[in-house]
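The complex appears here minus one protein chain, its other protein chains still in place.
Letters A, B, C and D name the chains as they come in the text, with residue numbers starting at 1 for each one.
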Amino acid sequence: MTDMFGPAEWAAIWLSLRVALVAMLGALPLAVWVAFVLARKVFPGRQLLNGLVHLPLVLPPVVTGYLLLVVFGRQGPVGALLYDIFGITLAFRWTGAALAAAIMAFPLMVRAIRLAIEAVDPGLEDAAATLGASKRRIFATVTLPLILPGVLAGAVLGFAKALGEFGATITFVAAIPGQTQTIPSAIYGLLQVPGGEPAVLRLVIVSVVLAMGALMISEWLARRVARRVGR
Amino acid sequence: MTDMFGPAEWAAIWLSLRVALVAMLGALPLAVWVAFVLARKVFPGRQLLNGLVHLPLVLPPVVTGYLLLVVFGRQGPVGALLYDIFGITLAFRWTGAALAAAIMAFPLMVRAIRLAIEAVDPGLEDAAATLGASKRRIFATVTLPLILPGVLAGAVLGFAKALGEFGATITFVAAIPGQTQTIPSAIYGLLQVPGGEPAVLRLVIVSVVLAMGALMISEWLARRVARRVGR
Amino acid sequence: MLQIAIQQRLGDFALDVAFTAPAGVTAIFGRSGSGKTSVVNAVAGLSDPDAGRIVVADQVLFDRAQRINLPPQRRRVGYVFQDARLFPHMTVARNLSYGGSHDAARVIEVLGLGDLLGRRPAGLSGGERQRVALGRALMSNPQILLMDEPLAALDAPRKAEILPYLARLRDAVQIPILYVSHDVSEVARLATTLVIVDAGRVVANGPVGDVLSRPEAVPLLGVRDAGAVIMTKVAGRLLDDGLTELAFSGGRILLPGSFGKLGDRVRLRIPAQDVILSRTAPTGISALNILPVTITALEQGRGPGVAVGLRAGNDKLLARVTRRSATRMGLAVGQQVYAIIKATAVGPEDVGG
Amino acid sequence: MLQIAIQQRLGDFALDVAFTAPAGVTAIFGRSGSGKTSVVNAVAGLSDPDAGRIVVADQVLFDRAQRINLPPQRRRVGYVFQDARLFPHMTVARNLSYGGSHDAARVIEVLGLGDLLGRRPAGLSGGERQRVALGRALMSNPQILLMDEPLAALDAPRKAEILPYLARLRDAVQIPILYVSHDVSEVARLATTLVIVDAGRVVANGPVGDVLSRPEAVPLLGVRDAGAVIMTKVAGRLLDDGLTELAFSGGRILLPGSFGKLGDRVRLRIPAQDVILSRTAPTGISALNILPVTITALEQGRGPGVAVGLRAGNDKLLARVTRRSATRMGLAVGQQVYAIIKATAVGPEDVGG
Partner (left out) sequence: AASLKEPLDALAVEFGDVVVSYGGSGTMARQVALGAPADLVVLANVDWMNVLVDGGHVRPDSIGDVASNDLVMIGAANMADVVLDIAGIGAALGDGRIAAGLTEAVPAGIYAKQALISLGLWEDMADRLAEVDNVRAALALVARGQAPLGIVYATDARVSDGVRVVATFPGGSHQPIRYVAALTRGAVPEAAAFLAFLHGPAGRAAFAGAGFLPPVDSVE
């Protein structure tokens, strides 16, 4: 197995996993929050927020990547701030790749979670409210457990998307081996080289296996959760 | 308004709309069916089907485009069949672009719809069964209306994705103005030339407006449906 | 006729019941968690017993040994669920006609659904929902009717309105009705057969008059709910007083209200607690019905009450008196005494068609 | 004390009620769809009335004019919903302790929840669910208790077990309890105040004994459910017979069973249909209680019955006899007659603490 891949390929695989995982885990709380706000609150900028969240889905990834570069690059408004205050650079770092992947995965996660929230019986939340639970506690103890299957679905979707993200990532952080060269950019690179096909095939298989693994884990978790919830 | 865009840009806009709409509408019934099967049936190849559906999400779009070429190209098994039997060519046609967009959007649609199906109270379907309704009728009259918000969410997600799809499309059917050059490929092209930014911005705005419109229509529809269902 | 013999494990709970439900209403009576709903689900095909057989008329619905297991849609059961399970996205009218439009006009009228037809389930009160669910099941023209506490959420007047309809239904369509209830007066009024389940097993089973008038059934039913059920015939009507005279083998009974035509058969429950015994025929009291009876059994309960089995003609009655009275009056088996039944004590819910 | 005065539109339905619920149980009685649940929801803060005011003790929960509208969590209401609304993802134990663990051991014991603690709601029967919901509300130590037909899904023995607990609760905690029910014996047993609603309005309202013994309340309640409620004191116990002697202003009543200690106050409902009138004091009959009474009112109903208002000492009783009996006996206001009350007819559910 170890022989199958060169060190660059291994680096890409580990990096992809790390980037996708960090992107997914980092985006998840925000996705849950945004989904909740979109599902349950009525406020003036609601449609705008909704649109903003979906933007990365609609724009060509290159554009998203370019916008990321403009905003989060060293010279971008946010990027400069991050650098000056925290000494954080995102551009051309794996953290930047994670940011790009997270932003691309975000709409998918929000949608899945939002659907789950909308399916929760408000009567149960009412019941919790009469029992004195604060909004926060109701969310944590009633809503969240009930939407766990949806959150899981969103997480997997996000993870898979983050794993496959290419256009925005390569535009924002390039494809630096060991730093930002994820599986998809490695595949892209290999496609440019004579005789790259076998390596491409190997990496495609890795992608598929990783995604399938994530799917299977999530299905299994969802079933466990469903059993707990007594469905 | 008309002055804002050249004829090529207008063509790209109309084409994008057509491609995204056809991709979404064409994929929707299949997505509903697959979502239903995944949510409710237990059969040996279930995990495999699930994985297959998610594949376009995980793979770099270029790879998906390449696989499309292999399968649906003139010399591909399916492509050749379609040509020999029906005289249908997908190559360099907008139909091919629609196919690519549909396949890329498919996992998103399935996920959203599946979540909705899993939230339907099986007790209601039981009740319909005791009233003598066939499985098909139960689906059409109980399950489907109850999952309509989810189907809508899936449709919008799919439409938005189809609108933004680029990598697989250009690899499979290139970017032929008026035939297969959608907004994203136009944007990509413009981004590669120095000084293309203003045109890019215009097209990005169009993308955003289109997607926002779709979102707003779907939110409005979902609210209407929700009111009907009495939530 | 419905024959059930099933075993099923549900978590820690073991269901093992066997009984036969003839045409007419078979009531399943038992405390909370005794397995009533589980039985009904098995008949509907919504759960698969581990073993056993369910037959309606001559159609095998389920037979583990023969590997027969009809899907719910082919069982033609009308199931009124304990939780109404209305389709939330349909109007009441569409809910009602979902399974068919059998006898629609009458169902809508009797259940008082006319004003609700255009409404959606979300806006209905608990009782309104249950009425719609009942109507929906009835309109599907089933070959068995399963009712899981269909009237529990209804107020007394509405209940009193619906019960005669169910009674007519029972007599009009010769189909078995399984009726889960914990209200004995409902049971007595409607049921021909009574099945008492406890902890997943059948503990008493037989014609309702029989089971209810067994002095030993009193603890199973709760002291308040015991009482005999007799079949009577409408023998006359006292129009000025609004009373109906019912004849049975033990004499005549006057009841307020008018039910049935002359000669109609009427089922009457006489709650044990409403029967007063007297050694001599009393005079000048407001109770209209004084029947000569013979004591056939004296059953001392755990509490202060004594269940007294009575024979009036060929029919059995049941009285419940305090031990103190029994002692003071010197009640003994074989004694001839008088049973005093207050006409108004036998409420409308104790009279069935 | 809870003061309610609210107006609210719900679709086509208009709610406009005003009443005061003192400490103790206030029963809300009314037919299906009359607006009972809507009132309770407004008190809990789950719906916002269009106008009005809701005050508990001295705390304003809601006042449209003052723009006060406390959220449900700050109202400290214990709400037992008509549909149990248990949290499906928690065990029974976690459901119970969700709002607090006030008096946990006793609640679990009295409601018989001990065996269910590790279970999940999906596996519970309808009655089990309702018991858990009741326990959950009780354990949150509320300042008002709202119960929307909490016992409708329970069987009689379980009901009989829970009712005394509710009665003790009512006396132990001096909080108002709003109790929606359509079972008069529950109401009579528990309630201090009775509010009858019809089509969104209060049509009768007052101390429960008062409302129930008004002859004109009979049609509102249903003939079977009318009856007086009197306060009595435990005056003695006849141990050998298992009877308890209750004293009230009109005399003494012997009832089977033992309730309370000597001197305890006991609430007693005497259903109108269970009172027999006699011109002379009868002898040799099994009924133990024969009280001299004066006729205070004769109310002719629509049917064949006559509601007879009676005075026994300072207390009011109600009897329902047939018109035929009333005529034959020549009943008239002011007449002295004997009321015969069968000891076993006043069932345990008619006796409250």
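By definition in this document, a contact is a pair of C-beta atoms (placed from the backbone, for glycine too) under 8 Å apart; a residue touches a chain by one contact, two chains touch by 3 or more.
For clarity, every value in this text was computed on a predicted model and none was experimentally measured.
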| item | value |
| --- | --- |
| Missing chain: touched chains present in the view | A, B |
| Contact with the hidden chain (one of A:V37, A:I88 or A:I176) | A:I176 |
| For chain A, residues in touch with the removed chain | 62, 66, 69-70, 73-76, 91-92, 170-171, 174-181, 188-189, 191-196 |
| Touch list for chain B against the chain that is not drawn | 62, 65-66, 69-70, 73-76, 91-92, 167, 170-171, 173-176, 181, 185, 188-194, 196 |
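Keep in mind that, in the parts below, only the chains that are shown with their structure count from here on.
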| item | value |
| --- | --- |
| Set of chains whose contacts include both chain D and chain C | none |
| Rounded Å distance between chain A and chain B, as computed from the means of their C-alpha atoms | 20 |
| Distance between chain centroids, defined by C-alpha means - chain A, chain C (Å) | 60 |
| Distance from chain C to chain B - Cα centre to Cα centre, in angstrom | 57 |
| Contacts with two or more other chains, residues of chain C listed in rising order | 83, 123 |
| Multi-partner residues of chain A (at least 2 other chains) | 231 |
| Chain-level touch network, classified as line, ring, star, complete or other | ring |
| Touch relationships between chains, expressed as pairs | A-B, A-D, B-C, C-D |
| Contacting residues of chain A [partner chain B, same complex] | 47, 50-51, 54-55, 57-63, 66, 107-108, 111-112, 114-116, 118-119, 122, 149-150, 153, 157, 160-161, 163-164, 166-167, 183-185, 187-188, 191, 200, 204, 207-208, 210-212, 215-216, 219, 226, 231 |
| Residues of chain A defined as touching chain D within the complex | 121, 123-124, 126-135, 141-142, 145-146, 228-231 |
| List of chain D residues in touch with chain A within their complex | 44-46, 71-73, 75-79, 81, 83, 85, 87-90, 98-100, 120-123, 136-137, 140 |
